[in-house]
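Note that one protein chain of the assembly has been removed; the remaining protein chains are unaltered in position.
By letter and in written order, the chains are A, B and C; residue numbering begins at 1 in each of them.
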Amino acid sequence: MMTAEEIVAHCERLYADTALGTVHDWKSRHPGRPAFGHLPVYAPREVVHAAGGLPVALAGAGEHVDIVKGDACFQSYICHIPRSTVELGLTGDLDVLDGMLFPSTCDVIRNLSGIWQLLFPKKPVRFIDLPQNFAKRLGGDFYQHDLKELIDLVVANGGKQPTDEDLARSIRLYNDNRNAISALYDLRTEQPQLVASDECFLVVKAGAVLDVAEHTQLVHDFIAQAKTRKKKKEDRIRVVMIGAFCEQPPIGLLRSLDRSGCYVVDDDLNLGMRWLEKDVEPGKNPLEAFADAYLTQSTWASTKYEADDLRAPKLLALVKRRKADGVVFAAPSFCDPALLDQPVLQKILSVSGVPHIAFKYAENTGQFQGIREQAGTFSDSIKLWGAA
Amino acid sequence: MSADVKHAQKDVSQNRQKEMIAKHFTRLSKARENGEKVGYTFVPGNLTELLGVFDILPVYPEINALQSAMRQKSAGYIREAERLGHNEDVCTYVKCDIGMMTQGNIGPTGEKLPPPDLLLLSYTGCFTFMKWFELLRQEYGCEIAMLHVPYVPGQMPTSEMRQYVKGQLKDEVIPKMEKVSGKKFDPDALLARLKLSARAENDLVWVLESAKKRPSPIDAYFGSVYYVGPIFTGFRGTEDAVSYYKELRAEVEDRMSRGEGPVTPDGTLAKEKYRLVVEGPPNWTNFRDFWRIFYDEGAVFVASTYTKVGGLYDTGFRHDQEKDPLLALADYCIGCYTNLSLPQRVDLLEKYVREYEADGVVFNSIKSCNSFSAGQLVMLRELEKRTGIPGAFIESDLVDPRYYSQANIKNRIESYLQMLSARKAGGHVAQPASLKLPVVAGGH
Amino acid sequence: MTTWLGIDLGSTTTKAVLVNEDGKVVGAGLTNTRSNYDVAAAIARAEAIADAQLSRLEAELARNGEKNAAGTLAEVKRAVRIEQSLARLTQVRDRTVSLTRSAPDGGDVVADKTQALFDAIAKDGENVFAALAVDRSRFFRDMVAARILSDAENAARKRELPYDVVVGAYDRAIVDVENSEAAESVGVHLVRSLSHAKVSSESARRIEAAWKTLEAEPIDIKAMVGTGYGRSRLPFPKENIRSEILCHGLGAHAFFPKTRTVLDIGGQDTKAIQVDGDGVVTGFQMNDRCAAGCGRYLGYIAEEMNLGIHELGPLAMKATRAVKISSTCTVFAGVELRARLSLGEKRENILLGLHRAIILRAMSLLARSGGVSDELTFTGGVAKNQAVVQELTDLVGKHYGQRTLNIHTDSIFMGAMGAALFAKRGVQA
Partner (left out) sequence: MNTMKLTAGVDVGTSAVKAVVMGFGQGEPKVLGTWRERILRRDAAQVAELAYEAALEAAKAKKSDVAYVASTGEGDELEFRDGHFYGMTTHARGAAFLVPGAKAVVDIGALHARVMCIEGVKVVRSKMTSQCAAGTGQFLENIARYLGIRTDEIGPLSLAATRAEVCSGICAVLSETDVINMVSRGVNTGEILRGVHDSIAQRLARLLRSADASGTVVLTGGLAADTGLAGSMRRQLSSDKGAPLEIVAHPLSTFAGAIGAALWGEFRYERLKKSGAAGEELRASA
């Protein structure tokens, strides 16, 4: 078995491989079957999987590529993830994908689906309009229909029509996967010194390109190995980091947080992989059960309409559950969903006496001085004034 | 929209619009004392007729924001919102509105706006709308009705989309309106209003299409934001709007018969030198300066997409086209410009370039607005490829003067127009005058 | 002689070009005066005219039987340049000396020593100004500054002179002098330079005679067109002003008719331009007013490293790899540079990274303007830098495939050239 460090190194290689070598491998092992790329935040991966496809979660290109043509498609005041995604598309890195799925997230991702239609007219492109109406007979029916069409698309590109058993099996595999990830997060809460924040990020991120069962195993392996580590808990503060659900921060940012005296005990990185809060019970009609789960079991997210805004109380509950000292708002620059939610969340934290700071990043930010300075001051403040 | 811009000659239609607006805001300011209900809602895909059926008075926060900008108030409001913790990166319409709210919610006519009884979140073509009203709801704690209008990624809305919207209208929106207003829904009253809407829409389309003439009697961007005002906002489905558009049409017919160009703040445009199509909203803080850059050079906008955010009537939609009024409303919401996929937007622009015989295309990219801006550069490339006509790309903001640079935009537009004229002349430009300069003998 | 004049008022330099009836360049002038635009335009124009006169002189000489007319003329030009520079130096000297005399920490003694400092430079004029005669993008100011700063420093170290006083006075003097148009005509310099130019006395006589003939028929400028960053401040009617985009496009087309894409990196802005077969612009993009990505970026880095701007490229060419620079901002890039130097990173590798950064920005501008079509012409002052050219070639190749890259030795004049052609077209069309 690989050591924890080896697993992380492996995951980091997967993350840096923007040319998707793993997907190439998968396709050679499963000739004729399709791989579908999808953008953050949440996508119905179960359904693609059940129809014999490989869902590949794309999240920009981090710091890994120079943006040349991607910049030609986006103005400076648009977040970074669409430009790196387009760059990868134009340089051919995404050619291995048989189609692209754009789950409704924000205007940028929505319009990116149109850009894809214009730039790659031969590639199947599907916009997945996740319902913002959560009534079973309205949003639920609409979503189920959407899912059926998605299945048709996968089938038309080399997948197979899934039976109810297929769907149920896929649903269970993803339940397992979420539970594994959840166990990793729990370990982090209990013994934050065992799992550095970049490690947690990378290990979960590997699920973007791996087959689900393989990834579940990898997460379990990592947990087992991490538990054998002998590291002493340091005098750091415990923080929850939120806002980074779509464009992912550079790894250097996570390391800077750790280095400036923080333990990140929860975050919304890789949010799509932890989206459903409970297991989906496939029951007699797995597709319906799966669609319903979206309506009733989704986590709170800035991309989703909240009829009675529960985001703020849920954040507070999370802070409590994770025994966090404070909250770090880390959002991509120009990310409307994340940034528009901040004032409300900050207000409730202030009222409840939970300290918080905020900063912005881009996936390819290379300088963390300012962030270190702010996070350091933040941890200083909790440590020094907590005692003073 | 406002009548702030003083046209050289006061048209009847303009005065009527002014009156309509003034009346509306006075009524709003007295809504509380008169026991009238107030609904806040957005322009794209607005359900004005439906609100009207329940006698709920509409307020459009977007329009308030642009009005604040025209009155040079937006910068202060935005600063206020940023002080309250709203990020500098996010949509300035939202911040302008929040700022205005915290400063007493004084509307464009100087009268106070009432708080909403209903937030009607008909969420067409922009996710930020959703966040915006979530914020307002925190503030007002009133009833909120959400209408999720699905995006149209293909060429046509599917029947599932139409039914989804209709279902939400029936089960979510109308019950909330009934609850807020205490009135029962009357489908016949709605049908009657939709008929009136359609009559006004016919005349509006005629006016917008008059720009196909040479010279165009209207400016389909700067001038037309005034023309679309009543249809965008609270007056659709009223007799007032029908009369307004009838008068407007008569006035434009008149200009056309005299072969006159559009009216600008400096009077009638003397010579139409360039015919342009424009994509994207205008800047409001420096509206006249922005306009001047174009009319000083004899450039006229003959078609714009911005005037279609409140409905795409020129491609045929009319509010009375369906027997089922709710289905008509669903079609309307789904069909607004910003709900179109990018390929559809390009198709529309291409059609405009051809049908309006345009010389050029200008994209005004708005920093605030991802809904419009994300992808505009790709659209521009595609459009250039299809039409063979080069486009110009400029950047500004709707209501934040910090992002408007007259010098930059002027530089770009002048270069662009010179380029168009060079193309027109087949590589030869207008003649520079021959200058006889005193020659320094031998130099130094 | 009938000519047309184009003036390009750049943000850092002002360029003037004269073309003849065939659209060929007959004279070009360049100044880096940081004065108001009128003076800058006048100086550039005067320089262009002087240059044209000297070119005509060559033809005239050849006609009068001079064997190696080109060689002779090159020598004459060199001598004239040095003569002009010496005249300028005298002006600067007088101004500096008078400023030091009246400075609070100055006085007669300091003034006299300063005078001596300048006189020593003047004596060595042939050497000090040698580079000026061969490379037009080098400037009087830089030559003198380099010399006077080091001389003053040496003197200060020997406690002979207060460094601040001299340098302060010089800084002011050079601005004053560069902002004034030259007092004497090229003719005067020509005559004066003949005494020490390395030409035979027979040639000298011929030159004098030819010059007389030429002076009798001065250069006639039929029309002029202004362009560039400061064009709106030119005292020209609107019809005589063209956007720099159009001028760079046309200028590039004139030199390289197969040009379809133009990249211009100037002092304060960068432009990517697409042109058609007639040199008519079909699309363009320019960056905003941020020094990152323009010539000043490299200028600033050069200052940080105590190097001349022309030394950057050759040094970067020695790199074995490009260090990735994560700061966009010029100033922060300067800090990053120092930080990396102190971490032991090789100077040339960092420099290459900085050059790459500038080209990466240009690449996205190019992509935004419509990509890179064959042929690509690279203009503006920065095109002189080989490392920039190397990175551009590399990245263009990688993203667009094989492309012909044109760079003209006088690429800095491309905008002015386009303006001159517009002037000419206007009159002939």
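Heads up, the rule we're going with is that contacts are C-beta pairs under 8 Å (C-beta built on N, C-alpha and C of every residue); 3 or more make two chains touch, one makes a residue touch a chain.
These numbers were taken from a predicted model, which means no experiment stands behind them.
Every shown chain that the unseen chain touches in the whole complex is listed here: A, B, C. Residue positions on chain C in contact with the hidden chain: 11-12, 33-36, 39, 164, 167-168, 171-172, 175, 179, 267-268, 289-291, 296-297, 300, 327-332, 335, 338, 342, in rising order.
The missing chain lies against chain B, touching residues 79, 82-83, 88.
In the full complex, chain A touches the hidden chain at residues 234-235, 260, 357, 367, 370, 372-374, 376-377, 379-381, 383-385, 387-388.
Just so we're on the same page, only the chains that are shown with their structure count from here on.
The central chain of the assembly on a C-alpha centroid basis is B.
Put simply, the C-alpha centre of chain A and that of chain C have 53 angstrom between them.
Inter-chain centre distance (chain B to chain C, centres taken as mean C-alpha positions): 49 Å. Averaging Cα coordinates per chain places chain A and chain B 36 Å apart. Across the assembly, chain B contributes 377 as residues in contact with two or more other chains. The set of chain A residues that touch two or more partner chains comprises 72. By the touch rule above, chain A contacts chain B in their complex via residues 72-75, 77-78, 82, 104-108, 110-115, 117-119, 125-127, 129, 131-133, 135, 137-139, 141-142, 145, 302-303, 305-307, 309, 333-337, 339-344, 346-347, 360. Interface residues of chain C, counted against chain B in their complex, comprise 5, 29, 45-51, 53, 84, 181-187, 189, 215, 218-225, 236-237, 239-240, 242-246, 278-286, 288, 368, 370, 422-423, 425-427, 429.
Of all residues in chain B, those touching chain A in their complex are 84-87, 89-91, 94, 123, 126-128, 130-132, 134-135, 137-138, 144, 146, 148, 150-151, 153, 160-161, 164, 167-168, 171-172, 341-343, 345-346, 365, 367, 370-371, 373-379, 382, 395.
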